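Just one protein chain is left out here, and the rest sit where they should.
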């Protein structure tokens, strides 16, 4: 029962890894698990947007099921 | 006692020549002389702006002295 | 020719010269292009090197941004490329080319396309300064 979390850019730098497995649960719970595992990511998460299975998700109470994929996207800086 | 008149673009096409000598006098009188000499230019002159000795002249009563140069400029179409 | 003539998110070098050929058409009289090049300084600090990182969805998002722009402006064609990976100072990170019958449409579409890309494309920029510090841009 796991969610695959992909970390990009500043979020990856803060965690020191680009991909981790978290327990299923709400988005809020998963972000708390990330913060517990990688304290430095707490600086970055408040600025991030999220994709759940490649779709934008703004609801911290959304429940991520087994085998979901969560992408953590820091603020864009293209161009 | 003459003014050199330089005709550009549509004004030159209408007159069939790029340069003519006119009598000294007011700008209005010189334009009348041009129209008398080249009737086809009457279609173009109302749209033209004028330079007298390379300076813009909007006053039809301005007097052009001997050896003045009058440029007849149809509407611009650069770019 | 589709109005969206070219879209790429690539690690290869990109240029106006290259993309402008994609939007060339005898029907167009106005060509406007934008090149966003990597600068040697940012907020007054000297940049030693930098790198862009792209999310896997970047290509698809860029295609959507382009598709939306050509519905709103009277253009003949648009072409866009965003580079990622390491980019040397002075090289282009983003190139946009637009052709149109009239210049107003070309300027408006090019400018809005650049704005749209900057706002919507999931790409990040990492700068290393000559003093050894580094930053993820927009992520203070």
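Chains here go by letter, A, B and C, matching the order in which they are written, and residues are numbered from 1 within each.
The criterion applied here is as follows: a residue touches a chain if its C-beta (ideal position, glycine included) is under 8 Å from a C-beta of that chain, and two chains touch if they have at least 3 such contacts.
Since this is a predicted model, take the numbers as computed values, not measurements.
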Can you list the shown chains that the absent chain is in touch with? B, C
Residue list for chain C contacting the dropped chain reads 16-17, 20, 24, 26-41, 89-90, 101, 103, 106-107, 110-111, 114
So which bits of chain B touch the chain we can't see? 8-10, 13, 44, 47, 51, 54, 71, 73-79
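Simple rule for what comes next: only the chains that are shown with their structure count from here on.
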Taking each chain's mean CA coordinate, chain A and chain B are separated, in whole Å, by 76
Report, in whole Å, the distance between the mean C-alpha point of chain B and the mean C-alpha point of chain C. 50
